[in-house]
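Comments concern the structure below.
The complex appears here without one of its protein chains, the remainder shown in place.
And now, chain A:
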Amino acid sequence: MAITITINGKPRAFDVPAEMPLLWLLRDVAQMTGTKFGCAAGLCGACSVLVDGERAFSCQTPAGDAAGKSVTTIEGLAEQPLGKALTTAWDETDVVQCGYCQPGQIVAAAALLKANPRPDDAAIDAGMSGNICRCGTYPRIRAAIKRAAAINAGGKA
């Protein structure tokens, strides 16, 4: 069955079972490896993407559910103004360590900033606690989100 999904602005057709999680469709079929596999159980957030602008765990999203929808992965987000604000803030805050969780963190942060352009610490805790970082970059992620919020608001960080 062909499933058409708009990925990073381009409609693409995939001949995959409807129940295949979007995670594997992206990584193995579309060969877009920016979206990471961490747990495949909705527990870590490494696989986060935006589906119609909302954060989704791609490991918990059947491809069929994404049919006809717009999926933004880290590769696409990094090209958008909000993604640019986030990646710039990440660079300036020197956030990453192993970096494996970071595409998922940035996607989650994008969803957070869309809903709440000036999140306080409590909002960051609530918005980001679905994402695990084993390297412990949380303090810098927190700082980077605040910086990105400032950049995104057009001000200086």
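The definition used in the following text is that a residue touches a chain if its C-beta (ideal position, glycine included) is under 8 Å from a C-beta of that chain, and two chains touch if they have at least 3 such contacts; residues count from 1.
In the analysis below, contacts and distances are computed from a predicted model.
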Task: Options "Acyl-CoA dehydrogenase family protein", "Fe-S cluster assembly ATPase SufC", "Amino acid ABC transporter permease" or "Molybdopterin-dependent oxidoreductase": UniProt name of the undisplayed chain - done: "Molybdopterin-dependent oxidoreductase"
Open item on the list: Given that one chain is not shown, which residue among A:Ala18, A:Cys98 or A:Ala115 touches it?
Closed with: A:Cys98
TODO: Go through chain A and note every residue touching the omitted chain.
DONE: 16-17, 20-21, 24-25, 27-29, 31, 33-41, 43-44, 46, 73-75, 78, 87, 90-92, 94-103, 106, 124-126, 128-129, 131-142
